[in-house]
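A single protein chain has been omitted from the complex, and every remaining protein chain is retained in its original position.
Order as written gives the chain letters A and B; numbering starts at 1 within each chain.
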Amino acid sequence: MAEPLLVVDRVTRRFGGLLAVNAASLTAQEGRITALIGPNGAGKTTLFSIISGFLKPSDGDIRYAGEVITGEPPHRLARRGIARTFQIVQPFAGLTVRENILVGAHLHHRKRAAALAAAEDVGRHVGLNDFLDRPADTLTVAGRKRLELARALAIDPKLLLLDEVLAGLNPSEIRDIVPVIRGLVNRGITIMMIEHVMQAVMSLAEHVFVLAEGQVIAEGAPAQVAANPVVIEAYLGHGAAAKLRASHGQ
Amino acid sequence: MLSPVILIPAILNGLLMGAVYALVALGLTLIYGVLHIINFAHGAMLSAALFAAFFAFRMLGLDPYVAVFLLAPLFFVLGYAAQRFVIGPASQGDDRNMLLVTLGIAVVIENALLFAFRADTRTINVPYAFETIDFGFTFLAVPRVVGFCAVFVVALALWLIMSFTDSGRAIRAVAKEKLGAELAGIDVAHVYAMTFGLGSACVAIAACLLIPTYYVNPTVGNAFVLIAFTIVVLGGMGSVPGALIGALLIGVVESLSGLFLGESLGQIGIFVIFIVVLLVRPSGLFGARA
Partner (left out) sequence: MKGFAPIVAAVGVLAAVPLVVHSIVTLNFLVVTLMIALAGQGWNILGGYAGQYSFGHAAFFGTGAYVTAILQVRYGANAWFAFGAGIVFGAALGGIIGALTFRSGLRGSYFALVTLAFAEVLRIIASVAPITGAGVGTLINLDLGARAFQFQSRAVFYWVILALVGASLVIARLIEQSRFGAWLIAVRENEDAAKALGVDARSVKTAAMIVSGAVTAAAGCFYAQYFLFVDSGIAYGTWISIEALLTPIIGGVGTVFGPLLGALVVKSLGEGAKLVTGDVPGLDLILYGAVLVLVIGFTPRGLIGGFPQLRGWLARHRAPRASSIQEAEHG
């Protein structure tokens, strides 16, 4: 198998005395959707911040498309083709939806006209074309999630880091957005997603990494991982796996 | 120039002056620690307090050390009202707006003083203004020694308030975690206003301590407040010990550079420190990492 598009190599991150990420290693194969799951406080978003250049690791390396990118600032990584969305959506509040996406589109389109066209394209693709001229802060949560996605897509990424893009959405909204995410792979985009919504992880991800207390405790296909007792314990607590087996046995 | 006979008094005087700077800086750092903004009106408030102390002496015959018991509560109320009824509502919680509103208030106060009292410099004459105390190895001016002691009394009082009163605890809560404090039922607007009031009271006390030996005009406050900014940044925004130590340091630096470089360039020394600290270590000596 070819070298994965993204390789996180034993990355560690300390905050004073707190070890947020502890020698975590994971990979994202090109053209696949990889999920990063784990209980709250596991260090998933910290890891994303390190991969996208907002934080420097205390130790370890990140490799992208074969090159070492550890410590490069976010805007440089964006130009390399790494895009990220934020867990707490951050629209450019004073601007319209179109203007929001435009900022991303401008990365590869210097002229306003070309960038506007690209922005409109992306906006349509994520289903926001009825809202392009609305102020971004009038969107609902679901709309803002789509905007967050659209902006990231506008920079024409090869690797897309989605940080809990489904959080706060109701089941029908999730049903609507999942195909959009799946469709991105067809456009050649590799996706790594942090997600808590397990049904989405099961249906979207081809490979799953489980992070708990800063360490990778399991990886594999979704079904495999879900049945893994170590994973169950991480989420539900000590002894939970045995209890579940016992209750299923009855 | 380096003889101890000249150096030691310079250092000691620097410390004494630093104590008064500390009082001004304390108010500023308190306001920053809780409201997370820099109160650009601080200097103008000091000017206003100086004028108040001046008129308390001239018209009411009150010695500044007595007037302080009148002016401190008065300025507490004024500061409280300013935050509660003007700054808070006008800025609607936006940091940038708060900066501008305090700047606006500063401009209004300073120019109102200018308008009412012209730019002339005034001084008061108190009998002890030039008395000195003999410490054996050097003589120190009475007002400055009183000022030095008073600052520690005020700092102690503030610490007691913060640690043992409900209001103090509320202030600390809001400073640490505003949303949580709000959810716990604390009236944040009231806390903000109280903090502003305390900061203003500190300024009033500083004015009363300064006036025996200093002059009064509408722009004096500005000179002090820029030094206070430097102290607060050096000591760490929001850190009370930082403000105290930073103030003493700056007082000594100013005294020494005035000795070696002359009056006006001495001022530059402070600003250069200011800029360097801001660029190199904005969190200051004791502040939380930004």
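Convention: contacts are C-beta pairs under 8 Å (C-beta built on N, C-alpha and C of every residue); 3 or more make two chains touch, one makes a residue touch a chain.
All values derive from a computational prediction rather than experimental measurement.
Only one residue in the set A:D9, A:D59, A:E173 or A:E233 touches the chain that does not appear here, and it is A:E173. Check B:L60, B:V107 or B:V153 against the missing chain and you find that the one touching it is B:V107. Although one chain is hidden here, its contacts on chain A can still be listed: residues 52, 54, 73-75, 78-79, 83-84, 86, 90-95, 99, 102-104, 106-107, 110-112, 115, 127, 130, 139-140, 142-143, 146, 151-152, 154-155, 173, 176-177.
Although one chain is not displayed, chain B still touches it through residues 32, 37-38, 40, 86, 89-92, 94-97, 99-101, 103-115, 118-119, 218, 222, 226, 229, 233, 264-265, 267-268, 271-272, 274-275, 278-280, 282, 290.
The rule we apply is simple: only the chains that are shown with their structure count from here on.
One inter-chain figure worth recording: chain A and chain B are separated by 49 Å, centre to centre, where each centre is the mean of the chain's CA atoms.
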